[in-house]
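All protein chains of the complex are present and in place, except for one that has been dropped.
And now, chain A:
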Amino acid sequence: MQNRVAARSNSTVVFLNFQIEDIVTRIQDETEGVPIRTVKSFMTKIPSVVTGADIVQWLMKNLTIEDSAEAMHIGSLIAAQGYFFPISDHVLCLRDDGTLYRFQAPYFWPSNCWEPENTDYAIYLCKRTMQNKTRLELADYEAENLARLQRAFVRKWEFIYMQAEAQVKIDRKKDKIERKILDSQERAFWDVHRPVPGCVNTTEMDIRKCRRMKNPHRVKKSVYGVVEEGTQSQSPIHTSLHHCRKGTKEDVEKEILFLNTQLDRHCLKMSKVAESLITYTEQFMEYDPFVTTPEPSNPWTSDDPTLWDLEMSKEPSQQRVKKWGFSLEEALKDPAGQDLFLKFLESEFSSENLRFWLAVQGLKSVPQQDVAQRVQDIWAEFLAEGAPSSINLDSHSYEITSQNLKDPGRYSYEDAQ
């Protein structure tokens, strides 16, 4: 566990990548990996591809997964990051059939922490328009993106155009087959960083964690090696701070105080604690719809709300009554239980205790302006001399409570309760 986390630099994406890259390297191995080959199609050859089905099979065998759905899921995760991609689709997902996939070049791997700027993306789209092949026509969303970028970069468009031209020149010098492969890998890279609308952007970080990225490996350079003086784009979460508090003497003193109280605390034995948790779960298992199917049926699965009607009713089922036996809290949670308990106390001449308890509970959620009045009302009803429903309080609590009443507040009766 240690080295996994150490390599993470506070980024879940980077963490995941180390595991994935291990798999991706193994899967391309010449002897132990999937069969990557050239496929003949119509008039051309498609180099360096493998079928989705082969990938799924390999995953199941080499990661010891029994369920093909799980293999599909892991495969889709890897595809979403762009480690392999369908050669004829922008949507990065894995299909368990004859769809052809190609592996991404290590240069473009997410672990290199690319954060490509829009200038790079503009160069790429511009370059695509210069290549007169119908296969490489821009998709609708790409055309829209290009138009938007042209408006945004109106002043530097000449520069971008020149860079695109330079890239095209370099590409032309390459071997035809190599170009096919590189072109598709480049396209897949952009499918990850500028995904098709409606697809999840896997490069998006949780914005809460973004600010704290102390990753020094974050590469800000251009994918095309373009050097220019531009300003960095400000992200909306760009805030200053964040304080890294250095331990002062006060801090350590406070810590010592805290540690002393901790030490004084009595720790219960694990066996006792385990037993109490186990007992609790056993008591409540029959009420847990995930474990025990409720009678008559679970309304979420059967669309029959009878269960909920029964629970709201005034006539509790035997099962419901049993729950009241677990603890006073359980009984009082259920309104029918509350009623019954009140009746019982009345029969024993002590209902005023419960009513006092309930009144004080109610006081806690009464609007501020009414608090003082309610406090007085409760005193008059339950605690004053000759009160109609006087309750028994030991003299100590009585003292404390009368003191509290001098400055009445919601919790004046906390002690008495």
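What we mean here is this: a residue touches a chain if its C-beta (ideal position, glycine included) is under 8 Å from a C-beta of that chain, and two chains touch if they have at least 3 such contacts; residues count from 1.
In this section, contacts and distances are computed from a predicted model.
Asker: Report the protein name recorded by UniProt for the chain absent from the figure; options are "Integrator complex subunit 11", "dolichyl-diphosphooligosaccharide--protein glycotransferase", "Guanine nucleotide-binding protein G(I)/G(S)/G(T) subunit beta-3" or "Dynein regulatory complex subunit 7".
Answerer: Matching "Integrator complex subunit 11", "dolichyl-diphosphooligosaccharide--protein glycotransferase", "Guanine nucleotide-binding protein G(I)/G(S)/G(T) subunit beta-3" or "Dynein regulatory complex subunit 7" to the record, the invisible chain is "Guanine nucleotide-binding protein G(I)/G(S)/G(T) subunit beta-3".
Asker: Consider the whole complex, including the chain that is not shown, and state which of A:28, A:62 or A:76 touches that chain.
Answerer: A:76
Asker: Of A:32, A:137 or A:288, which sits in contact with the chain we cannot see?
Answerer: A:288
Asker: Of the listed residues A:19, A:88, A:376 or A:403, which contacts the missing chain in the full complex?
Answerer: A:19
Asker: With the missing chain put back, one of A:32, A:255, A:295 or A:399 would touch it. Which one?
Answerer: A:255
Asker: In terms of residues, what is the contact footprint of the unshown chain on chain A?
Answerer: On the side of chain A, residues 1-2, 5, 8, 10, 12, 15-16, 19, 63, 69-70, 73, 76-77, 80, 91-93, 196, 198-200, 204, 207-209, 211-212, 236-237, 241-242, 245, 249, 252-253, 255-256, 258-260, 262-263, 265, 267-271, 273-278, 280-285, 287-291, 294, 298-301, 305, 329, 364-365, 367-368, 411 touch the unshown chain.
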